[in-house]
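All protein chains but one are shown at their positions in the complex.
Note that the chains take the letters A, B and C in the order they are written out, and that residue 1 is the start of every chain.
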């Protein structure tokens, strides 16, 4: 199996500069920790995280909602085209050993809920504050908590 | 199309007597309002709601996670066997015009998040308190808010 | 549970007049046999079959690929919005006790294969000739073979 731990990054498909910088640092940290980054493969926080991971020589997996691998952002190494729309969110969570949520809105909340239901650790960064999550203040702390 | 409005009921597959009574009253109210009840077709709050709806002569749809219609509780009129596991939760929400969440834990939170993302009204009864939801204190109030 | 047997009708989303007439007769026969018609809820053979079933007072279920019940043809009683694209084909087959394939091309072949894998009887009408299917020459014969 590739790369030991699979760390999922969830967050909005569109994000502002601050969250983008944070997601990129999370991605870089995941790569530096020797873990594989799993995400939805699209834009926003997902793309920023993938860019960070690639800059640090990591491996990135994008599990896409659409029917074609071409939908992936350019920093995705392994693109999976599911064609099942948002139902692919569950595959992102199931494929990840642990999750980092960066920002996001209701879609991210839905993913956090499912991850907690599956008994997975969810580290939160500027996102929902749900009982059972592990809050982090910085990208570095989030990665440390996720990787440990 | 059958029965005008489709009202989804979400909640835990296991629930205590108080929540069961509440879910049953919600189901009865949905039927009395002339709406179709949509749910996951399994036990707990889902079964209680279906029982209530059938007692009032309503129509119930159960969208099941498993591969066989036999998995439905006995109060389901129309059983849909999806075989896609929890990914069927998204079909419950998409099929419903409005949702009532009764109790529940992380799985219900995940469904609430997805429903809000889809822009659907979610009435909450003894469940999560998420910004954007409409809280209700009684089953009757929940049905009234959902049906209006 | 509604209506005893659930008979699925599969076939192309676009079909010529001859296949349409055939699919309509299959739908009518399913309703006359007291069974519930299950299909993909869209146009072509699906719509023709639903129209036939409704003309005979039957019940029709449409399991849709898209995210909205509004996508169903006008003869669908119970519309299920899955949002999972063609993956909903598997739910059509799982929900049906037996299938009738009317015309169709590769998509229908895929459904026939999955139905046979699930151990379900598949009656064929002007469609693929796959070992394990039960061929019929007329809509009436197809319904008789499916309902028995």
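The rule is short, and it goes like this: contacts are C-beta pairs under 8 Å (C-beta built on N, C-alpha and C of every residue); 3 or more make two chains touch, one makes a residue touch a chain.
Owing to the predicted nature of the structure, the values given are computational and were not obtained by experimental measurement.
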Check your understanding: Any idea which of A:10, A:84, A:101 or A:133 touches the chain not displayed?
Key -> A:84
Exercise for review: Would you write out the residues of chain A that touch the absent chain, in ascending order?
Suggested key: 1-2, 6, 36, 61, 63, 67-69, 72, 76-84, 87, 90-91, 94-95, 118
Check your understanding: So which bits of chain C touch the chain we can't see?
Key -> 84-87, 90, 105-114, 116-117, 130, 132
Revision key, fill the gap. Hidden partner sits against chain B at residues 67, 83-87
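Note that only the chains that are shown with their structure count from here on.
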Check your understanding: Measuring between mean CA coordinates, which chain is farthest from chain A?
Key -> C
Study note, to complete from the structure: Across the interface between the identical copies chain A and chain B, with over half of residue numbers shared counting as same and under half as different, the residues used are same
Check your understanding: What whole-Å value do you get for the distance between chain B and chain C if each is reduced to the mean of its CA atoms?
Key -> 28
Practice item. With chain centres taken as the means of their Cα atoms, state the distance from chain A to chain C in Å. Key: 40
Point to revise | Shared interface positions of chain B, touching two or more other chains | key: 84, 87, 90
